[in-house]
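Data first, discussion second: the structure below is written as structure tokens.
A single protein chain has been removed from this complex, and every other one stays in its place.
For chain A:
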């Protein structure tokens, strides 16, 4: 039965939860398909995560391999294909913990970087899992800065082979998933040398383990890189190459080829490849970043209406902790952010789909903008969501620290997203470079891409708000965000100019402005997110209370951003001190409004209990009973050898004999 404290929250919802779920899914039909996939996977015991929190790294890895193998069978049984509508929901239903994710990256890189002949050779083998692939780019010494990679591939005309080497310890491949134990092959990125001349980084297919007995191939040293904060199930690996010979045909050669005589030929445009990398950053956001945040919000908010603590009014029952303003102030902005980022992700997906169509038609004009947006938003969304998950964890008091709450593993997993696919600070600086360039162009009256047209319209002026309800107007706050973004971009551009004019080298001036540049890039992304949220709300149907509650969340997201960063808005007097008090008042008022719908708003994310795998966040709210039952399953509750070996002699008075 549902805990009455949770049940009562659902009776007062101001909107139709099922309708909101459909909106998030992109239609009721999508919701139906998703639920069918989730049901098929979660009713299958092989995919169970019941013991996940109690397993060792070795057990987790083995389970992940078992699940990956079983998934092949399951897909066949269910008639799911890679191009079918079900496919995108499988990963969500599994909640991670599955092997061969890098195998998919291996296949995609061959499809994108390989010649037709290479695709014809490798893709069928990979599809059939006759070989297991990985993708070895990052090295011990280099990550985001690809030009610095040190692995070498030297072309040997005599044998028509490339000879691959790890010339020093920092050149070891380090981190690639599936490579530590599983992979038989991997795409290795290495500096290509022909006749002693370096041609830069190129991809090569290298076999690393025997297809017969899985032993390492000659010249290969490979293994697991050891325990991490999460991803216990994944065998992130290292790889050292010592005079490993591979045939000339193993260099992926869609764009660059080495002819038998050693001639190096470039062909076609690399821009499609570039687009793919850029699009990958965006494709991660949904499963790897938004899902964990939505789960964390679900757990923390449900728990906060079940947990009662202290009294708000003397003589009454203890209050639900969600009734405390400080608890609302922790959780509700995170909930609003989950929705804000869901909508911006949707916007970015559409933009990329459009970009892809243009690129098919050989129009590459959108690339710089897409690249800037994907870099900036990848950084801003991963950073914001990671912080938000940690806030959720910490808002659950002591029980949040139990792995059984589900929150620690959500946190340790999401935080890796701040690093992979480009370190966030570096990505923000790339966005900043684009913004500065566009700002200069706009100032000179040249055309700029659609997302940055506002850079052309430098306006002075003040925020026109007269009272606190004015700050519930999207025009008012969107304008304020635009103003701040523009101010930060233009002042940084001016500072750069100043430095250069006073004799600083360009790169030096850039490094001296990087802190400001990062702030400017963040402000730009924040502005676009607010603007997009407001525009999305405007287009929503007014039925079933959906638009009204989304408007509240949009207001909350926008005002929380101002409240948390008052200085940026006060700095040039755009918002006055008196207006800032109105912002604060309006913001705090909104908390108690959204409080009433908090549980329905997380119910709309529609996670099953098995997806959440949390003793605190289950739909029925039977928190304490579940925590107690789950704890008893812990392996530590079997008799530990520690008693016989150490405790017994201790307790049996060996000390007092001293």
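One rule holds in what follows: a contact is a pair of C-beta atoms (placed from the backbone, for glycine too) under 8 Å apart; a residue touches a chain by one contact, two chains touch by 3 or more; residues count from 1.
To be clear about the criterion, contacts and distances are computed from a predicted model.
In the listed set "Protein YIPF", "Nitrate transporter", "Large ribosomal subunit protein mL46" or "Peroxisomal acyl-coenzyme A oxidase 1", the entry agreeing with the UniProt name of the missing subunit chain is "Peroxisomal acyl-coenzyme A oxidase 1". Residue A:418 is the one among A:258, A:297 or A:418 that touches the chain missing from this view. Remark: the omitted chain is touched by one listed residue; of A:13, A:41, A:140 or A:299 this is A:140. Of the listed residues A:217, A:403 or A:500, the one in contact with the hidden chain in the full complex is A:403. Residue-wise, the contact with the chain that is not shown comes from A:54, picked out of A:54, A:199, A:364 or A:619.
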